[in-house]
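Here's a structure for you.
The complex appears here without one of its protein chains, the remainder shown in place.
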């Protein structure tokens, strides 16, 4: 069942490792089959060198296990919340990639300082509000999704495919799980470069809005001319 | 004798290398067989590319060689001191991993700035007091273990599986040698992220205590729900 | 057609990856056959693990496709502008390599702080002026080449084989595409070392002019004595 999706989700999880975005078992990727309303997601805490497509868990949008004999990723409720509210996304990735996590820990958005950023994110990468003690105590992972959705009240997940959760780490997404991985990799790169840029000049200015728009739109949307179309 | 343990300890030493935690020969891992009271430990100063399970030294808790024809790691007395005083641990790892060592050299504990930290360490990673000239002159490695034990008078090694020795480097441990390696890798990652976080914001706040507890307890203890149980 | 050049350009693109200068698909290399006035360049947005010599696009100096069935790199107009104005260059490389890009984002030239820099670049690596909104709106990539040429009014591309575009990233070149790759790698290294040097001492002085000249000229020009001649 969902063999192709499980294969893609497994490969995406392994790509997180080869791209240097995960340490030990700290990361998970999922993909959704919108027609059936089913999500394939990495099992919790499994070593990457033992991961196979058959191990991917299949769950419905309420988190009921449909296929698989392991425990799904403990971050599953966050993934499901994003799928329920962001109808255009097909894949979600969560990592503790080091530089993006530094910004999450510093509780700062990632400013848009260059075109690499603008190629992927249409503006500063936002950060959610902190969770209250009550939210952490009951349904922590669900509420993590909730504050992301809350933060996106006036943002478009299609043009801003990542977010930071303060004191925690980033989540990224895309039209499919492969694009979600690429956005997670882009996020890590722009976080590293934003940190370094501000070490060179603490006052380094944000990118001109017209240059930001130019770069985002040459890669995304109807007038895009980057890539093979 | 102790073939399985020696095999595991050898593999753990090699994992330190593949995880990027050691340079040249600067690191050592050991594991204990509590029933027999015997410890398998890496020989001193041997190149990682020549390491094999047969070379692991077996010693008793007083440091007497029981098996093997090499000199055991010069840090052996520190390992043994930890095994004697922390009865629940089964493996010890010592590295000079770069970011954790930076904090040891700066003589600062590693503050808990995020959930990656809280997933592994229930609070700031502590630092011991400095050794006196007398302690260094007689039984240096034994006293290194002693100041760690002293620092843990009011800490639980089961929930704080690492420590920094000032001007020196970290030690980490776990229920077995494989968990000790994972804790050493987690320590390096959280040290790197703490350093970067404070470069972004020198005043970055420590994690909310309720979030720290939540993350530690979702991975550890009776109510844990991370991993495959 | 141009099989050897396409082979070299393909290999150069792959070298960018193995040298750690590109993430995902963010980079492109091209080479020119001056006799025929034809340029071989990477297709746009193609994954490096799927790249082959046959895929290289061949275009003339006005950007007309002469061979190949893909879209050429979106940065092609910048490459072509450089080939038209810098008659001695045979290869061009564009990357978003992280440390060079940090300087571009901080909108600072890279000061010459050591002999590694002087071995490759005869003075600080310059930065162009910013593009105006009009320049970005019409023929963005062409104008990017234009501001580079403008910046080199009193610089020699043969002795200064790289430039930073503010808010964007570096371009590098060389007598052939292989030398362009080496200059891109040198640029990244000197950017990293300049950043680190100024972290150690924010006032670190630039290299003595006589040492700069000595190092540049022992590797370049008629009296060079580095390498196999």
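Just so it is clear, A, B and C label the chains in written order, and each chain counts residues from 1 on its own.
We adopt the following convention: a contact is a pair of C-beta atoms (placed from the backbone, for glycine too) under 8 Å apart; a residue touches a chain by one contact, two chains touch by 3 or more.
Fair warning: this is a prediction, and the values are worked out from it, not measured in the lab.
Across the complete structure, the visible chains that the omitted chain touches are B, C. Contact with the chain that does not appear here is found for just one residue of B:169, B:190 or B:211, B:169. Subunit C meets the missing chain through residues 113-116, 119, 182, 185-186, 189, 192-194, 196-197, 199-201, 204-205, 207-208, 210-211, 214, 218, 225-229. Counting over the whole complex, subunit B has residues 23-26, 43-46, 70-71, 74, 96, 98-99, 101-108, 130-131, 133, 136-137, 140, 167-169, 195, 198-199 touching the chain that is not drawn.
Just so we're on the same page, only the chains that are shown with their structure count from here on.
In this assembly, the chain whose C-alpha centre lies farthest from subunit C is B. Rotation angle, subunit A onto subunit C, C-alpha superposition: 90 degrees, expressed as a multiple of 5. Chain centroids computed from C-alpha atoms place A closest to the centre of all protein C-alpha atoms shown.
Note: centroid distance subunit A to subunit C, computed from Cα atoms, is 32 Å.
In whole angstrom, the spacing between the mean C-alpha positions of subunit B and subunit C is 45. In subunit C, no position touches at least two other chains.
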